[in-house]
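Then we have subunit A:
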Amino acid sequence: MTLHDQLPALLVVVPLVTAPIAYLLRAHGLPWAAAVAANVTAFIIACALAATVYGGETIIYEMGGWPAPYGIVLHIDALSALMAMLVTGASAAALIFGAKSLADEVGEEIAPSFFAAWILCTAGLTGMVITGDAFNIFVFMEISSLSTYILVSAGPDRRALVATYRYIVMGTIGATLYLIGVGFLYMATGSLNTVDIAARIGDVTEVRLLLVAAGFITVGLALKAAIFPLHSWMPNAYTFAPNVVTVFIAAASAKVSLYVLIRIDYAIFYKNIPNHELQLALLLVPMGILALFAGSMLAIYEKNLKRLLAYSSVAQVGYIALGISMASVSGLTAAIVHMFNHGLIKGGMFMAVACLALRYRSVNIANLAGAGRAMPWTMAAFVIGGLGLIGVPLTPGFISKWYLVLGALEKGGLGAVLVAAILLSSLLAVIYVWKVVEVAYFKEPRANAVPVEREAPLVMLIPTWIVVLAGLWIAIDSSMPVTMATLGAETLLGAR
Partner candidate 1 sequence: MMTIVFSLFLLTMLVLVAVAILRTENLFTAVMLSGIFSLLMAANFFVLDAADVALTEAVIGAGISTVLFLGALALTSEKDRSPPVGSWVPLISASALGAVIIYAVMQAPRLGDPNAVVHNHVAPWYLEKTPELIDVPNVVTAVLASFRGYDTLGEVFVVFIACMGVMSLLGRVRPRKDSIKLTEYEERSRNLRHHLIPRIVGKMLVPFIVLFGLYVQFHGDFGPGGGFQAGGLIAAGIILYSLLEGDWRGRELVPEWFTSLMVAMGALLYAGVGVVCMLKGGHFLNYSVLFEDPIKGQHIGILLVELGVGLTVTGVMITVFHAFARRGVR
Partner candidate 2 sequence: MDLALDIISAILLAAGTFFVFAGGVGVMRMPDFYTRMHAASLTDTGGAALIIAGLLLQGGLTLAPVKLLAIFLFLFLTSPTASYALVNAALLSGLKPRARNETGAPLPEGEALQPVTRLGKRGTNTPQDNTGKAAAKQPAAKKAAAKKPAEKKPAANKKAAKKS
């Protein structure tokens, strides 16, 4: 088998092999270098895989050489390649960007175990994205969650520990609910391979088992993806984690749970449970709309910049949930495109916040007065990201909201409500973005505040602006994410 055939396995194996090596390297800076190397290689492999599946076919890789329902099989189609690129890209960018900021927030002593956990978080997320086995998703979900707990607990503030504890309890309950769902699925169909389950689920007589399995899986994954009523662990986890860790988990980790929700709900349940899309709409539409408004309102009254962005993430996840609930090709495309775009926008904004935190030593909005003049480039990146949240044309946010509105209009009556909700919550987004802009540009720095003249270091500014420019490029020529998303949506809904 040529190297090209081995790529699907290498995407996960390279980080897995590098993690123990990074743990053994005790010299200064080496664990960080190993982490960057592993993540950049994984990103290159993900891009190569995306190129091969761009035409629309699916790569099947049998682990251990055993055929499909008996062994574990990797499925890589356009949707999973896009997600793999998002995860590995966000991880590599955050690591390269955050060398300095991590050095002073995360001590030198725990660097080996910290960076080993970081590499394994990427490996877990990519493993979840490309595997085709329901139980394997649980195993890699545990790898990525446990390593995210470690990354969050490394925060300087003592409240990071409490945030980690709540995250552990809620995350484990979510993962166990997912495991119970898979258990019921296995009880009804007798197999664990997602494609095999989809094939065998048609002739299952016990509909109750399937309904409850779908319920458990959806609630478990909603808990992991922090969809509105189940999001209580997320704001504190994002706020008290080290700044660079927030960049990574905000851009990538919540999205992967939504990806698994899409894949399992649409690949397995949609085809075989009668009027499943009605049940999905009944659950996700109210949760989505609540997320839009509650997230935005909480963000407006928030004083801490990182928690403000975390609540805005809750709102944006509401958009994705709305896209998923539409159960149409354009609706799903909109959800997937918004997952990708939101990863880009939020990644860029949290990078800007990390630059501000490095210089201002605080993320409280009041202390950032006058940042517009002191750190023009950083604030410019932040504002462009803010515009992206609102959905102003020429930003990635506009593209995803455009497809969301398209999808909503297809739904007729309910569609009008969705469109109204989307536009209204975009207005709320204007308010909380303007709140930050006003403090940064139009307020004089307080007398006793520590005077900050220097811009963020170049090594941090360049990755931030690369991400912002990538967002602008996507806004202009959005062919890459949109075609991959449409391919993914069509394969899921069986339209191909």
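We take it that contacts are C-beta pairs under 8 Å (C-beta built on N, C-alpha and C of every residue); 3 or more make two chains touch, one makes a residue touch a chain; residues count from 1.
Behind the choice of candidates: all candidates are chains of the complex that A comes from, given by their letters.
All figures in this text were calculated on a predicted structure; none of them were measured in a lab.
In summary, of the candidates 1 or 2 that share the complex with subunit A, the touching one is 1.
Put simply, subunit A touches candidate 1 in their complex at residues 1, 6, 9-10, 13, 16-17, 19-21, 23-24, 61-66, 69-72, 107, 109-110, 113-114, 116-117, 120, 123, 127, 131, 133, 135-136, 139-140, 142-143, 146-147, 149-150, 153-154, 180, 184, 186-192, 200, 204, 206, 208-209, 211-213, 215.
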